[in-house]
Each structure stands twice: as C-alpha cells, then as structure tokens.
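One protein chain omitted, others in place.
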Amino acid sequence: MAYVSIADRDNAHALHDPQSFITKYIWSQDHKVIAIQYTITAIAIGLVALTLSILMRLQLGFPHSFSLIAPQNYYQFITLHGMIMVIYLLTALFLGGFGNYLIPLMCGARDMVFPYLNMVSYWVYLLAVLILVAGFFVPGGATGAGWTLYPPQAILSGSPGARWGIVCMLASLATFIVAFTMGGLNYVTTVLQARCRGMTMMRMPLSVWGIFMATVLGLLAFPALFVSAIMMTLDCLAGTSFFMPAVSAMGQPLGYNGGSPLLFQHLFWFFGHPEVYIVALPAFGIVSDLLSTHARRHIFGYRMMVWAILAIGCLSFVVWAHHMYVSGMNPYFGFFFATTTLIIAVPTAIKVYNWVLTLWRGDIHLTVPMLFAIAFIFTFINGGLTGLFLGNVPVDVPLSATYFVVAHFHLVMGVSPILVVFGALYHWYPKMTGKMLNDTMGRIHFWITFIGTYMIYLPMYYLGILGLPRRYYAWDESIQFIPPSVHTMNQWITVSALFVAAVQLVFLFNLVWSLFKGKPAGPNPWRATTLEWQTPDTPPVHGNWREKLPVVYRWAYDYSVPGAKEDFIPQNVPPDKLAPAGHHN
Amino acid sequence: MILAYAVIALVIGTVLFHFLSPWQFTPIASNWTAMDDTVNLTFWVTGVVFVAVNLFMAYCIVRYLHRKGNKAQYEPENKKLEWWLTIVTSVGIAAMLAPGLLVWAKFVTVPTGASEVEVVGQQWNFSYRFPGKDGVFGTTNIRLASPDNPFALDPNDPNGQDDVLVTSAELHLPIGKPVKILLRAKDVLHQFAVPPFRVKMDMVPGMVTYFWLTPTRTGSFDALCEQLCGTAHFTMRGRVIVDTEADFQAWLAKQPTYAQARAVPAGDVAAGQATYAVCSACHGAQGEGNPQLNAPKLAGQAGWYLARQLQNFKLGIRDKEQYAQQMDAFASTLDETAIRNVVAFIGSLPDAQPPATVAGNSEKGRGHYETCAYCHGGAGQGVWSTNAPRLSHMNDWYMKRQLENFKQGLRGSHPQDFSGAQMAAMAKTLMDDKAIDDVLKHIDSL
Partner (left out) sequence: MAQDASITGQPAAVDGLGGVAADWSGDKQAFPVPWGKAMMWIFLLSDTFIFTCFLTSYMNVRMSTTVKWPDPSKVFALNINGHEIPLLLIAIMTMVLITSSGTMALAVNYGYRRDRAKTTALMLATAAFGVSFVSMQAFEWTKLIVHEGVRPWGNPMGAPQFGSAFFMITGFHGLHVSAGVVYLTVVARRVWTGFYDRKGSYETVEVAGLYWHFVDLVWVFIFAFFYLW
C-alpha cells in the first residue's frame, strides 16, 4: 500500500462553536484553561499528600512524641499519601495538566478534538478528589490498608476505615478513572488525528510521544483497577466473596467463602505497574525536550527514543507480578517475570544514554529548567538501577517489603518525575502566563530539593538492606538487629524531609509572585523550535493559531543546524525561508 | 558548573556511603548465601554503571558548558554507537539475570526429605504446628477456630491427632536440616520474615504458601510480619531459635499434641474453690479485688488470660513488677490442674462493676481508646484471638499501674512475654499520665 495523502482540514476550527472564543475561566472548554485547572487542583491535593508525608516522617523520626499520630492514623496517612501522590497528583498533573496544555499546541491543533468532553473530564476529576477527601470525615476515618488496598485486610475490622473509608477510596478511584478516560480518549485521538499539516508522528516532540504513550497505557491499565474496585466494593457492602476466602476476624468466623486474595493483587498490579510508567513516560518525554532545548542540541537518537517509549509501554504490561514475588503466588512465575522485568531496563537504558549523549557536544545553558532536567537523570539512574535489584527475583526476596523498596520508588517516582514537573513548570510558565519565574528563588528551590531528597532516600536503601521493614509505625528496641544508629538516621531523614518540604513553599510563592512581578517573557524566551513557542499570541488565545493553522516542515529538534544563522529553526519555518536549507528528517 | 561538581560529589559520596555504611545485611544464618552473592554481584554491575554514566554526564557539563561563540555539534543519530550501548547493556543485564534465575531454580525445588513445619499467622501473632509422628498435617477448617481450638483443626481427622501444637510465638528449628516452612493465615495477609534467613513469603488466607531453607547457625532470630495486616502490624513478632538436633528434640517433646491438648479435662470448680481460699485473702472472696493490697479484680476476667498470667508468674516472667513477687510465690505452688480449677472457679464468681477511681477526660479518652479497640474490642470485652484481656468493668487503678509498667519496661520486656511486648509498644502511644487517665476514664464508661 502506498502513502496516500489526507485531505487538508484547515477549517478544523469549524468544530469550535465561535462564541466560545470569549475565554471563560470556569466552564471553559479551552484546553489551556482546563490544563491550568487540572494543574492547580493536582498541586493543591499534592500538598495535602506532602503534609501527610511530613507527619509520617515526624512519627518515624521522633516516635511517640506526637499524640495526634496514633498507629491507625499513621496507616491512614501512608495510604492516602501514596495514593494521592501517584494518582491524584502525578497522573493528573502529567496527563490532565501538561497533556492538556501541550498536546494541541505542540501538534498544531486548535484544541482537543472534543473540548466539551475535555471540560467534563476536569470536573469529574475534581469530584473524585472531593470524594477522596471526604474519606477523612466518614465514620471510622480514611482507609489505612496501604495504597495497594490489599484485601482481606482492607475490608476487615483490623484495619482503619475498613468500611466507609475504603468505600470512599474505591468510589473516588472509580470516579477518577471515568474522568481520566474522558480526557485520555481526547489526548489519544488528538495526537492521532488532529495534527497540523506536516506534523508527522516522527516529527512530534518527545513530550507528546511520552504523554501519548502514557495515556494509552492508562486507557488499557485503569480498567483492571476499575474492575477490582467494583468487586471489592461488592465484597465490602454486598457480602460477595470475590477476594474473600473463609476467614475469621477477631476470633469470629465470617460469612465469606472461596474468594481469592491473590486475584486482587494480580488485577491491582496489572494496573499498578503500567501506572508507574504512566507517571514515568511523560517525565521521560518532557525531560528530553528540556535537555535538547537548553543544550541547544537535537535530542540524540530521536528514533531510538520513540521506539524505546513504545517498547517500554508494551513491556510494562507483562511485568506486573514482579510486585508479587513473595506474595505466595506460584513461585515458577518468578522466572518469567524476572526476565521480562530486567528486559525493560534495556530500552530505559537507551533513553538514559541518549539524554546524556544529548548533552555531549552540546552548548549547555544551565538554566533552572536545565538544572532540574539534569538532576532528573541523576536520580532516575540511581532509582532505576535499584529497580534491577528488585526485578531480579532472588535479590528481591530479602529486600522486598523493606525500606530498600521505599527508597527505590521514591527516587524513581517520588523524586525524578517531580523534578521534571518542576523543570517543566519553570520551562512553560512563561508560555502559560507571559511572565518568567524568578530565577534566584528557582535556584534555591532546585538545590534544596535535589540534594535534600537524595539525603532522604539514599540512606533508606541501607536501612532496607539491614532489614528495616516498611509500613512500620515504629521499630521498638526489642528487635535485635536494629541498632540505635538506625533511629538517629531516621531523625536525620526526617529533618532533610522538613527542609525539602519547606522549600516547596518558596516555589509556590514564586508561582504567585512572578505572576505579577515576574519579568515579561516574550513569545519564545528559550529560543525553542517546537510549535507552542511559535503561537501568534502569548499566552495563546482560544483556538491557539488565529486564522491559519501552522504548517510544519521539519522535526522538533533543529538546533544548531550547520550553516543556519540562528542556533534554532522553528518547526514551522519553510525551507525556502532559510538558506541554506536545514536538516530534513 | 557547580552542578557538575555536585554530581561528582554525590557519586563519590554515594560510593563512600556504600562502603562505610554501618547498615549491611544481618549475618546470614541459612543456606541462602547464594542470594547474598547475587545481591553483591548486582551491586557491582549497577555500581559501575552508576559511576560511569554519571561521571560522563558531569564531564559533558564541564566540557560543553555554554561559552561565547561555541555551537553544539549536529549529529542526530549514530547507529553504531547506539547499537554498541544496547549490546553492552544487554550483556550487563544478562550477567545479573542468569545467576539470579539459577538461584531461583534452587528456591522453587524443595529438597526431598525436608522436614515440614507450619506457621500460622493471625492478627497479630504467630503460632506453629508440626506434623507429628505420622508426618502428615491434619486438615483444618477456619470455622472451627475457638479458644480451645486455636489452630482450627478438624477433630475427626486422624492425621491431626498427633500434630504438635506450639501456641507460643517462639519456634525452634534443628540446625543443618532442610526444612519446608508451610504458611497459613486465619484472617488477613501476613508474612513470615526472618532477615538472617533471607527467604520469606506472604501468608494468604484460604491457601497454603511455602518456602524452604536450611538453618546454618544456632542462635535466636527475630521473626517479623512484613505484610501490612492492620493497625498492630508493626507489633506482630515471633522468634526462631536454631538448636542442635538434641536440644530441638528435647524442646519438641515438651510441646503438646492435639490429642493431648483435647484430653485435658475442664477445670473443676469445687476443687478450684478450695485453692482459691488462699487467693481470696488479697483478691477478695468474690474476686472483686482490693486496692489497699494492690490485688486486682479477677471475677469476669477471661479464663485463658488468668491462666496465662498465672503461668507467667510461675515462670518469673513478670518479676520486674513491683507487686509481682508475692504473686510469684503463690503461683509457683499451683500445677497445671490447680490453675485450671482455680480459673474455673473464678469464672463462676459474680461479676460486678468496680468503682471508678481515676479522674480523666472521657471524651479525650475515647480518642485514645480507638487504638486499644483494635485488640481489646470496641466495648473492652477482650478478644481471645488477639490475646487481649477484658478491660471493661475491671479495676482502673490496676490498669493504670500496668500501663505505667508497660511504658517503663517493667512488664512486656521479658523475651517470653510476646503479647506483653505488643502491649508495651502500644502503651508508648499514650504520651503522658494525663492520656492514661483519660483513656481509663473512657474504659470505666464502657
């Protein structure tokens, strides 16, 4: 079959109803406004999770000095902390926030393909957040089953919030999934079907690729969580026994019979592992663009990067049981899942190499976004490599359920993508608001966050190797193998965490302060090539492109093209407009 | 520029930390040295990568930092380089995976002739069962679980009769013999983890999971539950003591079989009454307790709890406590039967609510009590499966003293007092005397 061109659709904006060009801020269908709504909500709830983490740290560092943190509260805190951070903060921020903002702009579209659906998606997300928060106030309080919500304990009286708390959590998750699906369908369809002329898939910026693939993963992985949420709600309220074998709680036999707790774990991780890449892939994509822009050099090995994203996406569906090596599932699965898990390291490694090779022979400007981007590479390598420990089944067995795991996933998920979020906000804030973020505050924020988080998590690896179990409210002296030095280290970790958390306030202040006092950015402060910087107005108006959609003539990374007078050539500059012609992909 | 040096510093710091860190694997006590080897191998491979990649990155930052007039080099792809890197990486991965899979192959194949022991997990304690002479475990049915049949064994199964039951959380294993650890849970997920053994596995209600090992070092090792199983998860402890064969057999012989356990007759109230005469001097004729003599109310307390405490006094487990000595003296005069009888008699005494003596804020107390309720029950009625005694309608002044004992480590610090240790951990969450009074005030109102 031969390449057939597709009819031109410059009149795409006919799909907008003209009135909505008057920008509305609340019931807006403008992808940019929705993006900002998503971002603000996600950050707000993220700060709740951050506060929870501080409370947890206070208990771990200085046990029994805060009467408001009783054991059941502690378990409620870690549960909500984990769940909020992973789903309501990172997933929502990367896809709902950056996805919404960047996809149409970077693809040269006027908006998402179905703006109304897009708007509904945000409001349903907000609803999900509210249900989640409501969980704190129902009788029995929020659920304390851990963010993995394993049954039977999740719905038996031994855990906090075993009835209404867990139901709120499950309801909130289901709602979130509905919201995500509405948004996700939009993102995917927009990327596939609504690119501007000349924007071939292989010319898209890697940010779009990352977000696109993450959304696909979401659309295929969330169903598993959705289904298990329904089944657990039934187990809890209707007395069904999907996940519940015959058990006796508090010495009393219960009515359940014949269910399978492992079924839930399989469903959860079939969602859960892709989920971790849902928060990783957008970070991968965005960081690639940050590095390339601020190193004034094309991303190295673009095609390999795209294939790596696809490979990681596909592989992430066949590794889930690496979270279940010690779950009691048939141990023979270990062979398969250890192999697939370690194979994932290869495409990921390629990405890491290409990031570094992008810096190599570059013309590096250490702007604040660049600082965060490079810090990401460092922390991600560290966290990723320890993933290889856990992926290799006999190595995982002693380390599983210890602080080694906690350190792994914080460095790789709790820190790396968060660093990218920050970098991205410093990078695109000028386009969103027309103002630059304050540089000094930015650097303070960077250094304390980068060094501070490493101080938090590096020691945790070694506490884990010693055998310190995770999800412990306190480790009393009666455990022989835990020396006092561990408690000292825990205090140190807590103090570092306090610093890092405090400096986030500087960042928040910066966000607000720069909105008024920040110096004007101009359309393209970073002298970047991608389309969002070429919009006729900054911040872009509804419809993004005035009358004429842009036309793309080159890939997204024409930096420092030999012979070109500028060290960057925007994607929409036609070849004849520059002599001699730049690179064609 | 500083960033480059920061990265270099962090790399060096990380490596130093790795070698200087005082927190390393606990000295291994099982045959799974191969696991430690794979861990170390992985450390070396990944360590090299970590250092190499980061130092190269730092170099790039220093070397290619923006200077007036220099321009990035334009080379979108370099197939050769990319393929080389891919191959090297794959080799590195394979170098870690292959040995790993070999070790795992050992893990999944339990050596023939390995002896078997079952670990039973429940909120929030461990107990153990040996198959006995016939080497076959009796079938169980969770619905049969009760204070008299904590293992929920099927009484009609002949295989079960000679099963050896260990109700204490302390397990003994013979050194040098491969043992297959079967895992069973009664209520929720738990885990049986002994760090020096390296291997561990979740316990899943409704199924039997397992792992195997060969203890290689005598000694006493903590067993922890490492699967979140509810509010008291962090207090769920056991202990494995690796003995020489002889010591092990001696210990095993002392443990009752299921048949023996069932054979013990119910306590004889009349005989108990005679024995109780001595007790009544302090605890009162009706077992109502006597503050002046520091003797707590006994009537209405759960029989299994009284019996266990009498045992504890006998074994001197509660020696450190202020008024325990007298009790030790009496308890030591009682044998198994006497204990059963006297407990039976106390069970027959009328249960009246004692006067409240503490002054506290019942409202605040309710808040604190939420934690206690997880084990002692919402109404303070006591729960046998969590080893938690009844609190409601008991002497608050006595509980006050016990809470202080627990906090000061006078009670619950003896290695054999597992449930006491749990209470000690929980008592710490009551910050001050104020909190103690408040919670007791609430308990009085139950």
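Letters are used for the chains, namely A and B, taken in the order the chains are written, and counting of residues starts over at 1 for each.
Following the convention adopted for this analysis, contacts are C-beta pairs under 8 Å (C-beta built on N, C-alpha and C of every residue); 3 or more make two chains touch, one makes a residue touch a chain.
Worth saying up front: this structure is predicted, and the values here are computed from it rather than measured.
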{"item": "Listed residues A:I54, A:I69, A:V113 or A:A373, member touching the removed chain", "value": "A:V113"}
{"item": "Residue of A:A128, A:A224, A:I312 or A:I569 in touch with the missing chain, whole complex considered", "value": "A:A224"}
{"item": "Interface with the unshown chain - residue positions in subunit A", "value": "1-9, 113-114, 181, 184-186, 188-189, 192-203, 219-220, 222-224, 226-228, 230-231, 234, 238-242, 245-246, 255, 257-260, 263, 267, 270, 551-555, 574-575, 584-585"}
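Going forward, only the chains that are shown with their structure count from here on.
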{"item": "Touching residues on subunit A, where the partner in the complex is subunit B", "value": "63-65, 67, 70-72, 75, 144-146, 150, 152-153, 156-160, 245-251, 253, 258-262, 295-298, 300-304, 326-328, 331-332, 334-335, 338-339, 342-343, 345-346, 349-350, 352-354, 356-357, 359-366, 371, 374-375, 377-378, 381-382, 385-386, 388-389, 392-395, 397-402, 450-451, 454, 458-459, 462-463, 465-467, 469-476, 478-481, 483, 485-486, 489, 557, 559-562, 567, 583, 585"}
{"item": "Of subunit B, residues touching subunit A in the complex", "value": "1, 3, 6-7, 10, 14, 17-18, 21-26, 34-35, 38-39, 42, 46, 49-50, 53-54, 56-57, 60-61, 64-66, 70-78, 81-82, 85-86, 89-90, 93, 96-97, 100-101, 103-105, 107-108, 123-124, 142-143, 145-147, 152, 183, 186-189, 191, 193, 195-196, 198-207, 209, 220-222, 224, 226-234, 237, 368, 370-371, 374, 377, 383-386, 413, 421, 424-426, 428-429, 431, 435"}
